[in-house]
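Yeah, one chain of the complex is gone here, protein chain that is, but the others are all in their spots.
For chain A:
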Amino acid sequence: MQSNIKYSAARIARLGRKGCDTMESLGRAGIFLAQSAVGVPSREGWSLWLRQMHFVGVLSLAIVLVSGLFIGMVLALQGYTILVDFGAEQALGQMVALSLLRELAPVVAALLFAGRAGSALTAEIGLMKATEQLTSMEMIGVDPLRRVVAPRLWAGFVSLPILTIGFSVVGIWGGYLVGVEWLGVFEGSYWSNMQASVSFINDIGNGIIKSLVFALVVTWIAVFQGYDLVPTSEGISRATTRTVVYSSLAVLGLDFVLTAVMFGGL
């Protein structure tokens, strides 16, 4: 009896400690974001940002564009087989464009971005921490938040929306290739149905807002996991995994919330 109570008490204490740890980590993440986001790019910061833009954005372009092409082609193929049953294959352009702009481009680009760039950011910053480069920077009076984290944060925030736009454009072109060139949908109706139904503010604008939110969340998770990890080789590997898992979950969850607010009339 006595030991039973003791055991339950220990479990409750562990639960409470876990809750406190989670809260503390959330708080650290918030303070971390606030401190690094104000890192106004100076002349030197500008070139650091440029280097990160190259790494995070330009080098991710290839994988994002190729995935966009294939997703657009698959959408057209799948959509065609369903629409043709209703004799509505003219609406193919509308279907491809709306599903890409509203949903697939922001989400899939963000997931690819988390895998391609987010994990690398975590590993890079984590290794800097494990080899005490961050501490050395502080010793010589350089703020690592400004020098290391802020350029990466801003580069991610700027480059993911651009990648998303590229994804949509290539996807719509891929849909055109399959739908018009291969399956024989009339070219005029592909474009005109698309133009009649896509609104710049509601569809393209909301898609870009989504990708801005995803960009902030994914890069934030990536750099924070790198900055906050246990500085061992195991810690780095765990943090990299956590980056991909957390960002994927956050992107998919936030996507539902944003869609409900934007298109669900909430």
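Just so it is clear, contacts are C-beta pairs under 8 Å (C-beta built on N, C-alpha and C of every residue); 3 or more make two chains touch, one makes a residue touch a chain; residues count from 1.
Here is the rule we go by: contacts and distances are computed from a predicted model.
Not shown: a single chain whose UniProt protein name, out of "SigE family RNA polymerase sigma factor", "Outer membrane lipid asymmetry maintenance protein MlaD", "ABC-type dipeptide transporter" or "Protoheme IX farnesyltransferase", is "Outer membrane lipid asymmetry maintenance protein MlaD". When the full complex is taken into account, the listed residue touching the unshown chain is A:54, out of A:6, A:28 or A:54. Here the missing chain is touched by one residue of A:33, A:198, A:218 or A:236, and it is A:198.
Of the candidate positions A:92, A:162 or A:215, contact with the unshown chain belongs to A:162. Chain A meets the missing chain through residues 44, 47-48, 50-51, 53-54, 57-58, 61, 97, 101, 159, 161-162, 165-166, 168-169, 172, 191-192, 194-196, 198-200, 203-204.
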